[in-house]
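The complex appears here without one of its protein chains, the remainder shown in place.
Chain naming follows the written order as A and B, and within any one chain the residues start at number 1.
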Amino acid sequence: MQEYRMHLMLCAGTGCVSNRAFDIEKAFNRELEKHNLQDEIQVVDTGCQGFCERGPIMIVQPGDIFYEMLEEKDIPYLVEEHFLKGRPVEKHMYVPKEGDDPIPKLSDIGFFKKQKLIALANRGLIDPENIDEYIGREGYSALAKALTEMTPEEIIKEVKDSGLRGRGGGGFSTGMKWGFAKNSPGDEKYIICNADEGDPGAFMDRSIVESDPHVILEGMAIGAYAIGASHGFIYVRGEYPLAVERIYKAIKDARTYGLLGDDIFGTGFEFDVSVNRGAGAFVCGEETSLIASLEGNMPEPRVRPPYPAVAGYMGKPTNINNVETWANIRHIINRGATWYSSIGTETSKGTKVFSLVGKVNNTGLVEVPMGISVRDIIFDIGGGVMNGKKFKAVQTGGPSGGCIPESLLDTPVGYDTFAKIGSIVGSGGMIVMDEDNCMVEVARYFLAFTQQESCGKCTPCREGTRHMLDILTRITEGKGKEEDIDILLEMSELIGSTSLCALGATAPNPVLTTLKYFRDEYDAHIKEGRCPAKECKSLIQYTILADKCTGCTLCARDCPVDAISGERKGIHIIDPEVCVKCGICKAVCNFDAVRIES
Amino acid sequence: MIKYTLNGKIIEKGNETTILESASKQGIKIPTLCNNEHLTPFGGCRLCLVDVATTRNPDMKKLMPACTAKIGEGQIIETHSSKVIQARRFILSMLISRSPKASELRVLAKEIGLPEDSEEQTPAEKYLFNDAPSIVDTNCILCGLCVRACAEIPMRDAISFSARGMERTVKTPFEKYAETCIGCGSCAYVCPTNTITIEEVV
Partner (left out) sequence: MNLKPEDLKKISEKMEASTNLRSGAGRAKITVHMGTCGIATGARDIMKAFLDELEASGQKDILFTTTGCAGLCSHEPMATIEIQGESPVKYVHLTKEKVKTIFKEHVMNGKIVEESALGRGSERVG
């Protein structure tokens, strides 16, 4: 095998690919060849490295040198300077907000420093399409250990003792779930990996499958051996083409090595998986809906019990776990329950992956130990709020979660600590909002999402969320009534307790938490017809400040509806009757003369 | 033997049944809209929710649909607690708001104690009865009895659900004349709001 002196770990996750990572790769190969470096330096496509905000990104090893926001035109210079002459190019490195000097080392960058990688252990380090690289990092050794040294009971005990809880949102003990499926009578059992990620703003499952597909296969094979299954399904979101491609490649390679199929490792254990692509129903994140969809039926939940562990796919005992849960398994088997449970808090063990998005400087994917404070995630790892704005709230757990206000930012990450403040860890979405976000609008947005994704089987979710959405909409339009708060509270409570599945039962959470922590914003909309964050279009007006306007005419020229009039060098005026409140005038004004009034 | 408590009365029974069947044998009426004893339980309308706790955790009460939930050892079941009544009133208010012309729902409202007088209603009920904009004009409450009847009695699958959420409707395949329909009338027979009519086709 050829040895290289340098590896260029180019991120080929979906985020970076959409920022033309593949063009960059071509440019690198072209330039390396030009300087006759192709035998010394290897370009490796990796999965998502997490720092999507700065894509396309690349890490040079050895040396841990981190390049960001690469463009095709930069490559010739970069190759010549760094890879030929050995001078890292500071211009393309990450610049921390507070400092002056570029910090070239990955391990020094705040975004990476406080993270602890278990589920994402291989991100950026291996070529996801090369099974040897996975094996090179202890890949499939946990499966070998499980099959040759452990009984199913011992595996289940290890997973149970590790304290691992379902990472898809449920938070139920994974080991107990496996135990139920194992003890459920039946010769034919199934294993499912839920990769039908659908929360707005969450993409950790996609990232894991894209950057480390074998970790899922290995976890599933261990799970299958533990519960006594011989077939598994990966139910992957249809909109994740790269993940689908890589999982297919991984399955093919694993079969070639006999890591899937008959007689794995010569132990007589037999296991194989097939891939199913979701068709875009959020409710398939709910396990009984997902199973219905796998069976070829409409994606609708059914009443539990019986749980899938007793009657799942085709009525057979089935164990279903989320991608991130599966990604933890091999580490628990290899390093033991004691090691895993030493990380985290009393009731929440291990790490959790969060997708940090919204108005935060370092958008991306982060894996942190349970128990870290929300503040640490947003400010130390996330680099704080964008554009120096004031932090207002963070929505965790997507549309099923709640908003955490500034006063609760020191809450440690954990299933129970989040539940106590009305939110959930959920699948790990974390949407940061600043002073310009209207919290009524936030609640309306999330409810509009769940309303649209409601399957319509049960009355409260189908009808109730629609009524709540109507009320929230009328509040954001300034047509709210005094009694609306009481109606929302009553409906929230009842939809929560009467819905068939978790989609409906958790749908009111964003409303409940915003009502709890941002009641003043609701009151301002209803009682004063005012949107304090100046976001609700029906309640704001754009005006031009006479003392600041220089009459440059820029806003008038850019206004799409010709609502702005005024002579050159004269003060401009916006006609509120014509204005559609698109905000272009405010964005283009060089003199800060445009104001939003509510 | 399963030992459980139903509305304060301790019952010991040998065979496993649903809470709905058990209550019915005890002469307790639990309202339902999507249930029919000859068809697979659906658990969708949520009108039959009852309060269930267990002797191990008497304070952990949970609303469960009586039509699908099986009786279990140590259960403490309340079919008419204030929480249950509140949930039923809310469910039925939403269905009445959806299909205000369905007289069957008004009859049911009287039975379960959902007042039509806004003075006696909760804020949400008042909204649902008077203020809520109507967006569908149908008496169909999507209970799915017709779909299940067609699939399970003549086994024709001539109708099924289409679309999701508020757009959900019961349709024939591709909205074309269903060739598998034999005109047996099972669907119309089970419809709780008499929304399906049978026509002679010449």
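Note that in this section contacts are C-beta pairs under 8 Å (C-beta built on N, C-alpha and C of every residue); 3 or more make two chains touch, one makes a residue touch a chain.
Everything numeric here is computed off the predicted structure, so don't read it as measured data.
Q: From the touch rule at the top of the page, work out which displayed chains the omitted chain touches.
A: Touched by the chain not displayed, across the whole complex: A.
Q: Based on the whole complex, identify which of A:Arg20, A:Arg137 or A:Arg530 touches the chain you can't see.
A: Final answer for the missing-chain contact: A:Arg137.
Q: Return the single residue from A:Gly13, A:Pro56 or A:Pro88 that touches the missing chain.
A: Of all options in A:Gly13, A:Pro56 or A:Pro88, contact with the hidden chain holds for A:Pro88.
Q: Among A:Met6, A:Met69, A:Ala448 or A:Ile596, single out the residue that touches the unshown chain.
A: A:Met6
Q: Mind pulling the chain A residues that touch the left-out chain?
A: Within chain A, the residues touching the omitted chain are 1, 3-7, 9, 42, 61-64, 84-88, 125, 132-133, 135-141, 144, 148, 256-259, 261, 263-266.
Keep this in mind: only the chains that are shown with their structure count from here on.
Q: Which whole number of Å gives the spacing of the CA centres of chain A and chain B?
A: It comes to 37 Å between the two C-alpha centres.
Q: Which residues of chain A touch chain B in their complex?
A: 281, 283, 298, 302-303, 305, 451-460, 462-464, 466-467, 470-471, 483, 486-487, 490-491, 494, 497-500
Q: Going by the contact rule at the top, pick out the chain B residues touching chain A in the complex.
A: 41-47, 49, 63-65, 68-70, 83, 86-87, 90-91, 94-95, 97-98, 122-124, 126-128, 132-133, 135, 141-142, 144, 160-161, 163-168
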